[in-house]
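Note that one protein chain is taken out, while the other chains of the complex remain in position.
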Amino acid sequence: MDLRPRIQTSFDRQSMMQTFGAQLDAVAPGQVTLSAPILPGSLQQQGFAHAALTFGLGDSAAGYAALTTIPEDQEVVTAEIKINLTAPATGDRLVARGRVVKPGRRLIVVTSEVVCVANGDETLVAILQGTMVPVPA
Amino acid sequence: MDLRPRIQTSFDRQSMMQTFGAQLDAVAPGQVTLSAPILPGSLQQQGFAHAALTFGLGDSAAGYAALTTIPEDQEVVTAEIKINLTAPATGDRLVARGRVVKPGRRLIVVTSEVVCVANGDETLVAILQGTMVPVPA
Amino acid sequence: MDLRPRIQTSFDRQSMMQTFGAQLDAVAPGQVTLSAPILPGSLQQQGFAHAALTFGLGDSAAGYAALTTIPEDQEVVTAEIKINLTAPATGDRLVARGRVVKPGRRLIVVTSEVVCVANGDETLVAILQGTMVPVPA
Partner (left out) sequence: MDLRPRIQTSFDRQSMMQTFGAQLDAVAPGQVTLSAPILPGSLQQQGFAHAALTFGLGDSAAGYAALTTIPEDQEVVTAEIKINLTAPATGDRLVARGRVVKPGRRLIVVTSEVVCVANGDETLVAILQGTMVPVPA
């Protein structure tokens, strides 16, 4: 099964990802990478990327990582997720890497990390840990 | 001290809040209410409000609640926050109510709840619990 | 239905609650209160109650609050829970009050607060927010 088209189709239906200018970078079983520029409309009061952007990318990367592990007739929704912000998010681009820690039919435990990239150097800006739940598509 | 102008000034500098169409509804010591419509560009793949919007409003309401409790020469940043999503976010508008549970000079513990409003009825869509940290403005 | 015997029976089977010297104080639909002394064997390195005690009471109060909302042939287990510690836990006794925020057949969202009591005064020592999952008894 080619996982990519399934994830891309769902991703393309998320208008928030378009608002953020996000793209789907890589898909593998249990692992998905997304990224987005830090747009002028995605900032907080000090001029860094807003936590809603960092969260949105980290949550979506984790959710899509979960989606790669469940049957085609199901979607996932986030039941809960927690974010620790580790540095101001600045630079050229944010990259979010989601990963399934524990697959399951009822609950899927996920993590993701979000880095900002400036001049080719990565800085960790957030880690997330949460629970995705399969629902009928 | 009138708290409102301080919060409004910081709020107006968050371009993400403008992208979300959000507004500052109410400010009291240790409590802030924000709201936003569910714009066409703020959706997830099933047509509900994206978790990034729900999170962004809940996190900002909690952060501004914290800001009402600290000296004027300080800002707050989110150290960490956790969201439990309790229902699909749909309807006319999301309203986020942030509250300080435990003020502090180093750490401020906050919660917030986010509801969606449809035809005048409120449905709880998320609760958040987190930690804000004062930093020099 | 009398909720108390059901909760008491499950509580009595938790040997950890006996190790902690904990007792079941109050049971109502969606709300349970537990308490425990701070025993000499329940301390951290500075002489305060260990976070494992605070967590154990808060988690159990939340779990039993959830148990009051589901059919008799089911148990609950904690899927995830987060604790913010707001003050050192000291004094005569810890009291944990659990509450159901959002009941459900698959996921039950809960919160609890833990206070320490000294000379009749309560101090908030922790708040918790989490997810309980019904499983066959």
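Which chain is which? They are A, B and C, in the order written, and residues in each are numbered from 1.
Here, a residue touches a chain if its C-beta (ideal position, glycine included) is under 8 Å from a C-beta of that chain, and two chains touch if they have at least 3 such contacts.
Quick caveat: nothing in here was measured; it's all calculated off a predicted structure.
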Exercise. Where does chain A touch the missing chain, residue by residue?
Worked result: 82, 84, 86-87, 101-102, 109, 111, 124, 127, 129-131
Seminar exercise, completed: Had the left-out chain been drawn, it would touch chain C at residues 10-11, 13-16, 18-20, 40-46, 50-53, 55-56, 59-60, 75, 77-85
For this session: Since one chain isn't shown, list which residues of chain B touch it in the complete complex.
Result: 79-80, 82, 106-107, 109, 130-131, 133
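The rule is simple: only the chains that are shown with their structure count from here on.
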Exercise. Residue numbers at the chain A-chain C interface: does the shared fraction exceed half, giving same, or fall under half, giving different?
Worked result: same
For this session: Just give me the whole-number Å value for how far the CA centre of chain B lies from that of chain C.
Result: 28
For this session: Please compute the C-alpha centroid of chain A, do the same for chain B, then give the distance between them in whole Å.
Result: 21
Exercise. Roughly how many whole angstrom separate the Cα centroids of chain A and chain C?
Worked result: 33
Seminar exercise, completed: Flagged in chain A as touching 2+ other chains are 79-80, 82
